[in-house]
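I have a structure I would like to understand better, so I am pasting it below and will then ask my questions one at a time.
Only a single protein chain was left out; the remaining protein chains are all shown in position.
Presenting subunit A:
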Amino acid sequence: MTSIGTGYDLSVSTYSPDGRVFQVEYAQKAVDNSGTAIGLRVKGGVVLAVEKIKHSRLLVPHSNRRIMTAGKYIGVASAGWMSDTRHLVKRVRDEARSYNDVYKTKIPASIIAERLGMYVQAYTLYSSVRPFGVSTLLACMDRNGPQLYMVEPSGQYVGYRGCAVGKGKQVAKTEIEKLNFDNMSVREAVKEAARIIYTAHDDTKDKLFELELSWVCEESNGLHEHVPQDLYDEAVQYAERSLDEDEDEDNEMEDDEDL
């Protein structure tokens, strides 16, 4: 459903009569048109997974990463404009650095989420700038354990156990809600994340895509990094196998109907 702003959507500093700021909603649309990104928080850590849609076969595999690291311990995955993402990641890095300069401690998750949220929100106040067309997932481990935050183009930030943004977010959210977070290990979460991305990926829309997986957990010593190659391969196999199983299930059902 496309909302027609009829004059109230020309500037982010204008409200509509029913209390909406259309420019922020349009920014959200930019996010919805991008490749899916999901985050899963389990007891032992946080996993980020991104459906990196490749627009050309000429792109070098594993280049143009969509999951980035800030300050060694913070993972940033996003959906939306990549150029805006890079700007926000730079901001996250600067904030983490300045916090460390003052307190000589790594920045807590809630604080970095707040700082990014406030920064993004500032761009929804003035007509001279446009809002960021990015939804950012922040994954960190601090003294309160693993945490996952999502910062939206409006500047709103909320902590999640599991969240999804981008094209396939509806499908992904459905899958995420089925997961049992309390009893999942980080390795299992990595495989589930891969499976969910594969499930949410729509082959008819974009053929080429690359899965990016990252984690921050005890096994990575609290650092945010892309998952080790062996675990990545395992996860991709698991994802592809579960897709095949779904297809088989569909085929079986068709046979029953024939009878």
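Operating definition for what follows: contacts are C-beta pairs under 8 Å (C-beta built on N, C-alpha and C of every residue); 3 or more make two chains touch, one makes a residue touch a chain; residues count from 1.
Heads up, the rule we're going with is that contacts and distances are computed from a predicted model.
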Which of "ER membrane protein complex subunit 1", "Serine/threonine-protein phosphatase 2A 55 kDa regulatory subunit B", "Proteasome subunit beta" or "Tax1-binding protein 3" matches, in UniProt, the chain that is not displayed: "Proteasome subunit beta"
Hidden partner chain, touching residue among A:Asn33, A:Asn64 or A:Thr105: A:Thr105
Residue numbers in subunit A that touch the chain omitted from display: 101-105, 108, 111
